[in-house]
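Only one structure is covered here, and it is reproduced in the block below.
Missing here: one protein chain of the complex. Every other protein chain is in place.
Chain naming follows the written order as A and B, and within any one chain the residues start at number 1.
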Amino acid sequence: MTDPDSDLLLQATGLTKTFGNFTAVDGIDFAVQRGESFGFLGPNGAGKSSTMKMVGCVSPVTGGVLRLFGQDPATHGPQIRARLGVVPQKDTLDEELTVQENLWIYGRYFGLSRSEVRSRATELLDFAQLEDRARSKVEPLSGGMKRRLTIARSLISRPEILLLDEPTAGLDPQARHALWDRLFRLKRNGVTLVLTTHYMDEAEQLCDRLVVMDHGKIVAQGSPRSLITEFSTREVLELRFDTDDHAHHGDAIAGIGERIEVLPDRLLVYAEDGDAAAAAVHLRGIQPMSSLVRRSTLEDVFLHLTGRTLVD
Amino acid sequence: MTSSASLQPAPPSPTRGLTSRIARVLPLPAGAGMARILVERNIISFRHGWVALVTGFAEPVFYLFSLGIGLGGLVKVVTTDGGQSVSYANFVAPALLAASAMNGAVFDSTFNVFFKLKFARLYDSVLATPMGPRDVAVGEISWSLMRGGLYAAAFLVVAYFAGAVHSWWALLALPAATFIGFAFSAIGMFATTFMRSWVDFDYVTLAIQPMFLFSATFFPLATYPGAVQWMVQATPLYHGVALERALMLGEVGPGLLVHVAYLAALGLLGLVGAARRIEKLLLS
Partner (left out) sequence: MSASVSTPNPQPTPTSTPQPTPGPALWRPVFGCWVTVYKRTWLGSVFGRFLSPLLFVLSMGLGLGSLVDKSAGGVGGVPYLHFVVPGILAAQAMWVAMGESTYQVLGAIRWNMKYQAMLATPIGIDDILLGHLTYVAMQVTGATAIFVGVAALFGSFGSWWVLLALPITVLTGMAFAVPIFAFTATQEGDGGFNILFRFIITPLFLFSGTFFPIDQLPAFLRPIAWVTPLWHGVDANRSLALGSPDLVGVLGHTAYLLFVIAIGGLLARHTFTKRLVV
């Protein structure tokens, strides 16, 4: 906590954020090591973005202790921010400037020299696959291009930690995969990533370790694999019925598998052996409209932890 | 991309620069002494919109010719509040200089800043860097002053050739115009931080238009009845107009310091208020 070059880059203890009577972040603990890729997973309103803003030193901590590089954001905000790269949830690109000017001036905000920002910008335009749009204005760019530019911009200062708030929200599948590819490369090059997402596939793809947040609290943490093992079963049987009342069918199949979850559109049966569970359902004479056996995913963990009607 | 620590820029020293030194005396929120970079950003942006620069210059010149030639034909001589008899063009030119300094500063610090604050979300990205809210406030106000100074210089050149400059003191009219701009820019930015939507800008017009018409701009203070004179003298533009008129017509005396003090107080109030409000709005 005192050595600024320690491998413990980020540490929070009892971190709290309140807005008036509303507690957005409720005493959470976490730590991020150098080179790690760390994720906050949770539904909308779980407190992820508030946490990210405190970590980004643009929102004062209400309670608890937060240290980045061993320093306190309250007293060393500018020094900490000099070592961070921030990709906010909504692109805050400078629409009055061109693509390359966005990179230049952002580098200048970090106190970099003009010649330095120009050479870094060239490199980053290549990284973001935007070389041929360098002189274009920002406004006509596609959503994926703007997102890549925002990420490139956040890298102009060669940050030690890159903070990404919902990096791929609202992008089409191609753009998401292109972006993930860029983030992988950064990770391989040793950049520490801290990101929020409500996409399970994204968390599985990008995070070495993650915490699941709900109502401002951390409800689980671990690697994606360990979370699945801990909070789910090996397989899941999905059943759909030709009715609006899935809860009624939930009662009928109670006892099959380890746990049953009723969603508005289907029933999930958590079981080590999904086919065996399906056979048990048929044996009770229950005829679902469709049944599907699949491997358990982070989504199942997420649904389980962030509160759905539980049967059994 | 590598994240080699040796390539890190040295975190900007928070102790350098005049603004930082002022900041230690004044109750201002944090900044990194890097307001000039925001000015740089505005210059880059402005290269794309140079037409606006030209139009900003044209307006006061149009007014000068219209009022000087047209009304000057009707009103041959005006007795200033300082007691001189001058032509109408000479009377109105300093007022136009002050009024255009006000208009430019208010436009920059209200409409433009509101757009950047609420729509472009420019400052959100700026504050994610080592830059602080004070850098934003000082940077925007400095930029507004630079533009205003440019307009004022151009106007003075035109006024000189139109024969409206009568004293070497007029050289001070340029810094005075910049100073008027500072006061209005700071207070305008402070006001902007309270605005919720474009509809609130009606209040800006409501404040600016009467000042433009009544601050001894187009006719001397002596025209008003006594009680109204006091009201006029309470407005900031009156002090700007009186200052410019005294400098351009050479009616200089220690009384001018009152105008300077009034505008300085207004500007400092606005500067401190704006920086604090920006901190509150963006860093909560």
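The rule is simple: a contact is a pair of C-beta atoms (placed from the backbone, for glycine too) under 8 Å apart; a residue touches a chain by one contact, two chains touch by 3 or more.
Everything quoted here is computed from the prediction, not taken from an experiment.
A.B. asks: I'd like the shown chains that the missing chain touches, ordered by label.
C.D. replies: B
A.B. asks: Quick one: say which of B:Y123, B:F214 or B:Y262 touches the chain that got left out.
C.D. replies: Of all options in B:Y123, B:F214 or B:Y262, contact with the hidden chain holds for B:F214.
A.B. asks: From the listed residues B:I69, B:V157, B:L171 or B:V252, report the one that touches the chain absent from this view.
C.D. replies: The single option touching the absent chain is B:I69.
A.B. asks: Can you say which of B:V77, B:V157 or B:L171 touches the chain missing from this structure?
C.D. replies: The missing chain is touched by B:V77.
A.B. asks: Applying the definition given at the start, please give the residues of chain B touching the unseen chain.
C.D. replies: 49, 51-52, 55-56, 58-59, 62-63, 65-67, 69-71, 73-78, 199, 202, 205-206, 209-210, 213-214, 218-220, 223-224
Quick note on the criterion: only the chains that are shown with their structure count from here on.
A.B. asks: How big is the gap, in whole Å, between where the Cα atoms of chain A centre and where those of chain B centre?
C.D. replies: Centre separation, chain A to chain B: 45 Å.
A.B. asks: Could you pull out which chain A residues touch chain B in their complex?
C.D. replies: It is residues 5, 19, 56, 58-60, 77-79, 81-84, 86, 88, 90, 92-97, 101, 104-106, 108-112, 123-124, 127, 153, 155, 157-160, 185-186, 189-192 of chain A that touch chain B.
A.B. asks: Where on chain B is chain A touching in the complex?
C.D. replies: It comes out as residues 1-5, 7-12, 14, 30, 32, 34, 37, 40-41, 44-45, 48-49, 120-122, 124-132, 282-284.
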